[in-house]
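Starting off with a structure, shown below.
Omission of a single protein chain aside, the complex is shown with its protein chains in their original locations.
Read from first to last, the chains carry the letters A, B, C and D; within each, the first residue is number 1.
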């Protein structure tokens, strides 16, 4: 009975904290008040949520609505004007690009993750070719990639997912996934992976979980672990920028929120504590497209 | 009036006794309310027309872009690659709704016959109450329960049926059909009960008076007597199952292909609409095609219900 | 025809078959009902656990506008119904002793409710008040409860007049023309549209064409549309079941048709209309797909409890779906159970209230 | 009140044909005849209650105080305020006893509480119901017994002070004692109101009416003093009917 309560944090900021911040932000109060709506990437969602919680408690009257649904939904929503900010793991496609302004707020790595079980215990890493075979459906049993006999259950993200696009581009050279069970959302996928024997999928590292097996990448130069050091150096190739698109230049409360996310206060102090995300400034390599 | 008391004299008469003519002043309040009432009727028509029109406008564009044949019979649905074959969606919808009718509607109907004809009145109201609450339970609650409790069992059953080598996770047509069956059973039960209660009691009495047992009365008089309404009840359940979205989405798996067996993941029209609508840019083919598919769904379920109603009306006139 | 002995023989044979069938069907029906009862009980208890876990944080959880009022109302209704339940039980047990004090009891219930609300409003089950949390454990469903009820109110505000109007039109004013056939056809069509189609329609009209964004009003409107055939159908039936003699009596006293409708027909048909409303409110509570596409899936902290109908917001049913297919919080099994329990309690309470309200309608 | 050559069709079906009858003020007329012969149809065409029936066609004239009630500019609502009606099945509204009786006044626009109270009391007294209900005027009208309900309906009709009161088998659903009370009431009322009463009970017709009309298959076979009709009917059909040979 108390379990649920214990896990939850007491309401962190007391009313006093609000009072102090609200005075110093009075000058821009008219900007910060109001609602900012964002939707899109579920990979980016943990970061935006962290920002939202901090931002809302620091700025009374400000409110940020974040809903998931996949990167392409975010792009479509922001382009249609349904939301102010479209979160995406991928660059906006050409047809939407013209009206949208990109704000790269972080980078994140992706990795194949699987249900934990005896069949995959011995497999610590998989090569890109192995992954390609698994996710295109060519390989159907764990024993074919070095594990024990157990049917492989591939779980995909839905077509609108940025994770799917990035992972597909880098591992399969395009969206060549076998058509299989599909989850809308990274969060739901994690739960599904945990409960399905033999299941494998791909997730942003922000969803890395001790109860899931996370595979390193086996290449010519040895095994590369998916961690911040390898991503910033470019050794681990499966990563992408996290974009927050606005329609035209951001203004008003939207701009205030984006400014907050891009501010050193957030990038240096908060972002590193959110699992899996890497500040843009840390990157030693860069990309112009996915 | 001769016997009017003194009291009466103080009270002004309500009707000017000499007059029958309508007063020159129209009764505005009356006219306004009549107008409102008629407007409500009109509103229903306009709203329906608007819904159909909005769906059809985009839907027809989608059909034009893709071609009706390709849309209905193509076996690959991949909007991200601009391939729109709706057959897996239609197949999934039809099979899970049919399965639901089989798993849920038919037992519910039989249960309704039993409860309506063969149990005492007291028990009847308990059954009815229970089912009313069960029918009001949101479908997502059923979906969530199925996700937590049904899907793992389905995985187990699938392995038992198809061997250990099959790739399943329990999400698929079997789960969704059972879920939908459980979901529509209370509604079908209640509708059937209503249909049976509309069979005149006098017919039951007449049958009993001829020496029929309550069973014979139930199956020879009440069932045929309520036949068309029972039909409608089952069809209504079918249509509801075909149109259900979120609950199905939670258990059907979402693979956009014709499933290999009842336990491999597939999708339905409405599920796919919700999924794909999220990242389709309005006014593109990818978006329009979703409206086309909803037209298909509309024809599937509305058609079924309308036909059963028309048959019902036409039959009751005979 | 047949001799008595023959009759008895066939009858015995039939009897045997009937007994077998009887056992089968009885088991089936009992099983069916039992399944649902069991399911409901389990649901309520599982979630009840979550719901009743009282907060250990007495101060307001969040600085959300309107939260105080919501807390007070919530506390008043919880303690009010508790007090009412106890007095109802007491009345049943000591019927004679308490018969004379009915009005006192009633006042007592109100006093207890208000007093407890004032005293305990900061010690409510956290789950019923707190904002939901996508990412961390301990999120609640306060705004969802509010949104669910608010959406029900908004959509009823549309369904009630339009539904009764259309029902009265069909039952009493329309006659049998072509237009009536069109209206009926329209109602049949509306009734058979899958709810996802309503969702698409609402999305197209409100979110895309009108650029209103996700809003509760859009959701309420779409749900009202969705409920219209149901409400019109049931209301028309109950209006038709008003004895013609009653209306004749009113007309014979010199009432106009409209006066008769307003003063005799609708009051008499009220219990039926009310049950239609309850059904439609039940569907507002229950629907998810159309709401996802029109009212959205988020709660905004700034106006979580605001009465502005143009803001978006998820309802309990949507939350249940969202938590399971998009939520990242570790306690989502608990949250789901709690949400389901709250939903079921809400539905039960609505039905109960309606059955009480039916008494005020007129008939009996 | 006078009907001249009155015919009523339901769609293509003729319900009554060429009925001419004259009801004098403060007279009471009983209508008898077998089931389906058109008694109710005729009665309802005297206060335009038939207007509400779909597909009905009324020919001929009906005059109230010399004014034709089917003239184009006549408001049927006003006709019905002057020609009241009581039905076979008592039809109390689901309201209090007081509100039942006050209903006709309220819809006529009467809002003065004192006037309402006085009118209700007078109507209930005239309907011989006052003493039985005066202590529970705010109880529901539907809680009364069958006979009381029927008298409540009569009181309700009387409250708007009609000149003519039409009654369609007002006692056929009542027990003997209630029937006797209503019959007494009708006998009293005929001194102040013109009454047209339909009944299937010939003894009742004999007891309460001065004149009796016999309907058969949509025609008014004969009408005359009650005593004459029951003792020396002019027509064969009338005689067959009142001696119970059919019906």
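Following the convention adopted for this analysis, a contact is a pair of C-beta atoms (placed from the backbone, for glycine too) under 8 Å apart; a residue touches a chain by one contact, two chains touch by 3 or more.
What you see is a predicted model, and the numbers here were worked out from it, not measured in a lab.
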Original post:
Of the listed residues B:67, B:224 or B:303, which contacts the missing chain in the full complex?
Top reply: B:224
**OP:** Quick one: say which of D:15, D:30, D:144 or D:202 touches the chain that got left out.
**Re:** D:202
**OP:** Could you list which residues of subunit C touch the chain missing from the display?
**Re:** 1-2, 4, 7-8, 10-11, 13-14
Original post:
Going by the touch rule given at the top, which residues of subunit B touch the chain that is not shown?
Top reply: 120-121, 200, 202-213, 216, 220-221, 224-225, 318
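Quick note on the criterion: only the chains that are shown with their structure count from here on.
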Original post:
Hey, what chains does subunit A share as contacts with subunit C?
Top reply: B
**OP:** Return the chain whose centre of C-alpha atoms lies at maximal distance from the corresponding centre of subunit B.
**Re:** D
**OP:** Averaging the CA atoms per chain, pick out the one whose centre lands closest to the mean of every protein CA shown.
**Re:** C
Original post:
Quick one: subunit A and subunit D, Cα centre-to-centre, how many Å?
Top reply: 83
**OP:** Report the inter-chain centroid distance for subunit C and subunit D in whole angstrom, where each centroid is the mean of the CA atoms.
**Re:** 46
Original post:
For subunit A, what residues touch not just one other chain but two or more?
Top reply: 69, 80, 183-184
Subject >> Residues of subunit D touching at least two other chains >> reply: 78, 81, 108, 160
